[in-house]
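One structure is given below, encoded as structure tokens.
Note that one protein chain of the assembly has been removed; the remaining protein chains are unaltered in position.
Presenting subunit A:
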Amino acid sequence: MAAAAAAAAASVASQAQAVLRGRLCDQAVVHAALRSSPDTNYSKLKYLVASSVSEACNNSVLLLGPRGCGKAAVVDMVLDDLKKEHPDAISVIRLNGMLHSDDNCATKASSDDNTEFMIDMLRECGLAHKTIIFVLEEFDLFAQGKQRLLYSLLDAMQSLTSQAVVIGVSCRLDADQLLEKRVRSRFSHRKLLFVPSSVDSLQRLMEHLLALPEDSPLPTKYVREYNARSIFNDKKFKGILSSLTDADATTSHILRFLVVSYMDIDSGLLSMQSFMNALSSMQRQPKMDSLQDLSILELYILVCMNRLEDKEKSSYNFITIMKEYKSVQDAYKTSDKYSHTVCFRAFEHLLDRELISFADNKGRNQALEYRPVKLLISSRELAESLKLNTTCPAVLQKLLDRERYM
């Protein structure tokens, strides 16, 4: 009986996880909160586009803000709403700067036919009282090169007969400064700025996302018990949230955090511990991690390189490092004296791990031993990792410390 009950609980928990995962991965759910409040970018954009649709005029707007703040989601939501309201007065053309900037520019460059075609098309649509909405994602990439696409698009919109809205979406806050003068003068300088949300609103968002909806197929008793937990008002939780937002307060960052943390639910209920675990796993430092993975010989080479850098050598290569290594080995008579080739392999491992790199791209045909290299880690990081490494010989620590305090 008990086993069956436990299995049932587990399946409920996994069902709940599936529901939560669905909610977290659905952009519409994530940004639904924007829809309700009056003074958001959502309502501004909707008003702008809706008015230009109903008044049959041209318009252009830029949505700017860092990645992961919901710009594209807002555009999607607005367009969905408008499509419902005016089912046959809108047609949407989506262009992505990453995909289309070259192609379109290339076709534009070949002839002016396309421009004329576009003007004709805009006129036709205008006569049919149909608004074309251009969504230009990665707007800054369209601004590279000659900006022919932008120019022809915005120029075509100057005529009275056309009826179009251009929505540019970019993560570069200076995207409008990238425009040429001729393009900028045709652009209406409407900008909607997206900023990462405040801690409070993020907390509300988390509560919203991690709540199980009442109409889910899960047992109502479980849902009620789950939703009753007031983990979000805990002091500790606020601490976690603030340390998370100190690094990155965009919505997508929070989403990743939630995805990591909700997975640890074993009992089916949220626990503080899972949030803590998720936080620590989000705050990994990949360089430090890979420093911990090094063998003793590789650490020796790093320390030698660090010594060379402290001696203010302008540039050095593997041969110089080996000289230093030899002198260290001669001075301390350690057991870690290895041959040239073995050291070279360790050196290559370091290159592979990208803890060191070649200082320049010149001399590709030169032998690797002679190409100048540089460290990609700071001496502080190296010292810290030596301290954390339990197998590290004391000599290494000494070698690193001595040069720092002498």
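Going forward, contacts are C-beta pairs under 8 Å (C-beta built on N, C-alpha and C of every residue); 3 or more make two chains touch, one makes a residue touch a chain; residues count from 1.
To be clear about the criterion, contacts and distances are computed from a predicted model.
Q: Leaving aside the chains you can see, what is the UniProt protein name of the one that's missing? Options: "Ubiquitin-conjugating enzyme", "DNA-directed RNA polymerases I and III subunit RPAC2", "Translation machinery-associated protein 20" or "Orc1-like AAA ATPase domain-containing protein".
A: Its UniProt record gives the name "Orc1-like AAA ATPase domain-containing protein".
Q: Would you mind spotting which of A:D80, A:D234 or A:D289 touches the chain that isn't drawn?
A: The single option touching the absent chain is A:D289.
Q: Pick from A:K44, A:R123, A:R172 or A:R190: which residue touches the chain that isn't shown?
A: Only one listed residue reaches the unshown chain, and that is A:R172.
Q: Which is it among A:Q147, A:S162 or A:N317 that touches the chain not included here?
A: The single option touching the absent chain is A:N317.
Q: Which of A:C25, A:V195 or A:M272 touches the chain that is not shown?
A: A:C25
Q: State which residues belonging to subunit A touch the missing partner chain.
A: 17-18, 21-22, 24-26, 66-68, 72, 96, 98-100, 102-103, 138, 140, 171-172, 252-253, 255-256, 259-260, 263, 284, 286-287, 289-290, 292-297, 315-317, 319-320, 323, 336, 338-342, 344-346, 348-349, 351-354, 357-358, 364-370, 372
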